[in-house]
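Shown here: the complex without one of its protein chains, the others still in place.
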Amino acid sequence: MALWFIRGLARRRVTTRFPAVIDPWVRTLPSPPTFNSSLLTLTVADKLVECCPSRALSHDERWLVFDVGACTSCGTCQRVVPEATGVSGVFELAARTSAQLLRRFPLQVGDR
Amino acid sequence: MTGVTVRSGGDEGQLAARLEHNIHTLFGRSLYVRTIDTGSCAACESEIRLLLAPHYDLQRLGIFFTPAPRHADVLMVTGPVIRAMEVALRKTYDAMPDPKLVVAVGACPLGGVYDDDEFAWGRLDRVLPVDVYIPGCPPSPLALLQGLLLATGRLAVKIDHVSFEVHLEATK
Partner (left out) sequence: MTAPLLWVAAAAWLAAAGLGLGATRAPLLWAADLASAAGGLACLVGGVLLAMSGRATSAVLGRGDIVGSLGLRATPLAGAFLVLLGVVTLAIGFYAPRYHSPGRGTAAYVCVYNLAVLASLAVLVAGNVTTFLVAWESMTLACTLVILRHHRQRGVGHGAFLFLALGEVGFVMVIAAFVILATHAHSLDLSVIAARAGDIPLAWRSTAFVLALVGFGFKAGLVPLHIWLPAAHPVAPADGSAFLSGLIIKLGVYGIMLFAFVLLSHGPSWWGLMTMAFGVVTAVVGILYAVVERDLKRFLAYSSIENVGIIVSAVGASMLFTSHHRPLLGAFLLVVALYHVVNHGTYKALLFLEAGVVEHASGTRDIDRLGGLVHGMRASSVIALVGTLGIAALPPLNGFVSEWMLFQGLFQGFRVHSHVIGVLILLGAAVLGLTAGLAVFAFARAFGTAFLGMPRSAGAANAREKGQPIFGPGLLAAACVALAIGAPAVLIALDHVVRGVTGVQLRPVLLVSNLTIIPAHKNFSALSPTYLAVFLVAVSLAPLAIYAASRPRGATRRVPVWDGGIVSYKADMQYTADTFANPVRVMFERLYRPDIRIDRASDDPAGRSGPVHYHSKVQPLFERYLYRPIVRFVEGVARRLQWIQSGNINQYLLYILIVLIVVLLIYAW
């Protein structure tokens, strides 16, 4: 106990400040996807909307609406359309309204 | 939470600002949380429970867990609100004295996988008025903490998101 305290004083960190050191495997944890707008055609959008098991993705012909709240980071959309999606590495934080958890990505409308 | 880009929150207006102030003055000192599992897989429950472990140690922030809704300020709901738990959820909510907050934890009460399942309500805000939404499946401890702190109003503005790349640079 005394040793830990003295060591902590030497390191200038006695108590645990969280997160003290990020564990290296955190980077490998699944996180919600991010979408490359330039590759989001309507067909791609349709495929994405159809494949998501949580129904987190929807589109209204102009925007791909991604509900971060409903996403379970399952990775299905990344398997189905690997070129337009990517790992975000971002763990979304809390929000006051559910509207704040919606992300919009513009679709490439001109391509049909 | 050093090295974070802060962007001010949305356009909530006068009413929201007043609500914020009230919550801050009412809940500023200590917060009692009551968790209720309305049919989840218990991953969110594990994450919440481990917030009490020494690594994050919720109690030093003044946040405590209580099983008695009469003593609780915040109701943390996990799970997609299956119909079998509806009565229990409503009774728990009714038993909590005002002012109270409802926090939806995880993807399930936010309209995740079970949104149109016939045995569940799917979204928590179809049943109760929700104050804070915490996304993630399960949410990271940071998200849970931020959600609770949001609930207390200690964070005056909504912080958009935190990238671990940014974070790692700050601690190096």
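Order of writing sets the labels: A and B. Residues in every chain begin at 1.
What we mean here is this: contacts are C-beta pairs under 8 Å (C-beta built on N, C-alpha and C of every residue); 3 or more make two chains touch, one makes a residue touch a chain.
For clarity, every value in this text was computed on a predicted model and none was experimentally measured.
K.L.:
In the intact complex, which of the depicted chains does the undisplayed chain touch?
P.N.:
Touch partners of the hidden chain, whole complex considered, are B.
K.L.:
So one chain is hidden, and I want to know which residue out of B:Gly39, B:Pro69 or B:Pro141 touches that hidden chain in the complete assembly.
P.N.:
Going through B:Gly39, B:Pro69 or B:Pro141 one by one, B:Pro69 is the residue touching the chain not shown.
K.L.:
On chain B, what residues meet the omitted chain?
P.N.:
68-70, 87-89, 91-92, 94-95, 97-98
Everything below uses one rule, namely that only the chains that are shown with their structure count from here on.
K.L.:
Need the CA-centroid distance for the pair chain A / chain B, whole Å please.
P.N.:
Roughly 19 Å, centre to centre.
K.L.:
In the complex of these two chains, what residues of chain B are touching chain A?
P.N.:
Touch residues, chain B against chain A: 9-10, 12, 16, 54-57, 103, 107, 110-113, 115-116, 125, 130-137, 139-140, 142-144, 146-147, 150, 158-165, 167-168, 171.
K.L.:
State the interface residues of chain A toward chain B in the complex, per the touch definition above.
P.N.:
Of all residues in chain A, those touching chain B are 16, 18-19, 21-22, 26-27, 32, 53-56, 67-73, 89-101.
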